[in-house]
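Here we show just some of the chains, and they stay where they sit in the whole.
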Amino acid sequence: TTNKHTEAPLKQSSLSSTGEMFPLSDVIEAQQFDRNLLSRIFEVARLMEVLEKGADAQNILKGYLMATLFYEPSTRTRLSFESAMKRLGGEVLTTENAREFSSAAKGETLEDTIRTVEGYSDIIVLRHFDSGAARQAAAAATIPVINAGDGPGQHPTQALLDVYTIMREIGRLDDIKVGLVGDLANGRTVRSLAYLLGKYSGIKLYFVAPDVVKMKDDIKEYLTSKNVEWEESSDLMDVASKCDVIYQTRIQRERFGDRTDLYAEARGKFIIDKSLMQRLQSHAVVLHPLPRLDEITVDVDSDHRAAYFRQAKNGLYIRMALLKLLLVGW
Amino acid sequence: TTNKHTEAPLKQSSLSSTGEMFPLSDVIEAQQFDRNLLSRIFEVARLMEVLEKGADAQNILKGYLMATLFYEPSTRTRLSFESAMKRLGGEVLTTENAREFSSAAKGETLEDTIRTVEGYSDIIVLRHFDSGAARQAAAAATIPVINAGDGPGQHPTQALLDVYTIMREIGRLDDIKVGLVGDLANGRTVRSLAYLLGKYSGIKLYFVAPDVVKMKDDIKEYLTSKNVEWEESSDLMDVASKCDVIYQTRIQRERFGDRTDLYAEARGKFIIDKSLMQRLQSHAVVLHPLPRLDEITVDVDSDHRAAYFRQAKNGLYIRMALLKLLLVGW
């Protein structure tokens, strides 16, 4: 991929930039990241934790404009990106419900919208309801595009923040045991996480899912090809006692249509509560991409091993790192 | 209450801060404010009038991020808070219709939303449809929360700006006569104003309301307990001739359901027009929380005693003051 920095502001105001370019011109999918690149991004994210509210951070992207082009609302993701940009001193143009925006409603193509919006900004964060929309937008754009979720497709910044959280909480990414729990069939989060963990060694994955939403074969085959051990289990207590990380997910009601009986059964099956926390090792953590319903009971929140709000916060650091890297390089 | 400043930006950039902490960590209800605190806040608001558009103001909250989390739209209140933050050099993350936001729609609790959003910002301004939501949010948050109206509950910054406007227009808060007119049963504005005036001495209140929306007994009893004189009247002309302040309010159609006859009768009953202004003393003023329909005729606007747009502007100064005080102290 060619780099799209050519239209950058005249005055380079980043204190910390080395001038080395970031190898990606867009962030579209988890598959773009290898171990080494993840490791270097995580170092920048770690630096962002330190800089977060400092005056130095606010010079890094001073003068840059990010457009958040959201064709479906996702306030959590939008606020995380916008906070990241503003913590770095950049500015934001917001479109919260671009689907209803007059141009799209009048039948304008995504490419035309991108070619217009790129004239008003330096980087585009796109959320779309169609799988593949981010790749399509990146192909049309001469400025960087970040995929903030494209329907059933990819949500790469979520995948990166999940892996970053494991590294921050456990201290390593090799030789860990991770239990993936809940809706493993439809959750793009767990699918991407399993994919990225395939890049590390000594990984053991446990899949704990209701029958109707089991992990699909494509991921199982990929993991086997990468020498990642995995097994399916229906004993969450047992899995919890063995793992470094329990990654819980929400059972998505919208996947069940009229089968509310199946939904109710699936939803109640694997709950993380205080009794489960007693089986969890003292160094282990519970993650969740949020929002949660009752698949983690609220009395677990005060346990220091409940890491899901720290995980949400890590989304900020990952997005600060990616915005900096795409706009001003390393 | 403990103070929540611990996560403040590393570099304190307020020129005018004395280092003395503000005694409140959140602004939830009018009851938190006593005479002395109101007086000190009003001094800061007065300073904000002077600083409003100056370069100095823009350093006070430089580097701080405010999240406006609005579960129901209220553009006037939102713009007032966002203008206040930006006049002080701070930045804003906006959510205009958080009720429909995917997380809330998916069943996320307010507490979980707050614990996520506090990771992206330094202060949260919450508008909610449920009474008590602001208190609940403040309990969950480790950063300051300001209540921008929680349903039939409280709207404390409106109450403060009303009292501030009386002080600015009349020059004092003791020994004044105030006529409260219109919907006194449902208007949280007039209820809060009556409550705060109970803290001053020599106050006389007149209640002028259609029968169906009279002032409720709880406020009357509170005023009596505070030695505030009050009386009910249906002679607006007479009341206008005696008062320092006439506080007009809108009759809220939505309170009448199908009884459009009752609404029409109530709405037309007490109108402030040019003939009424002739009875008003020359130093007296007319206030209104806005928006108004026809309960004040537009030909009154050019009268210098029509103070309702100055009152709306005072909302900016009160909010600038509260944002500064909650984030960097006195």
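Letters A and B mark the chains in the order given here, with residues in each chain numbered from 1 onward.
One rule holds for everything that comes next: a contact is a pair of C-beta atoms (placed from the backbone, for glycine too) under 8 Å apart; a residue touches a chain by one contact, two chains touch by 3 or more.
Predicted model, so just to flag it, every value in this text is computed and none were measured.
Within the whole complex of this structure, the shared sequence is present as 3 copies, and 2 of these are drawn in position.
Throughout what follows, only the chains that are shown with their structure count from here on.
Relative orientation of subunit A and subunit B, expressed as the C-alpha superposition rotation angle, is 120° to the nearest 5. Each chain gets a centre from the mean of its Cα atoms; for subunit A and subunit B, those two points are 40 Å apart. Of all the residues in subunit A, the ones that touch subunit B in their complex are 53-55, 58, 72-76, 79-80, 82-83, 86-87, 94, 96, 250, 290-293, 298, 309, 312-313, 316.
Residues of subunit B touching subunit A in their complex: 7-11, 13, 63, 65, 67, 91, 93-96, 98, 100-103, 106-109, 111-113, 115-117, 119-122.
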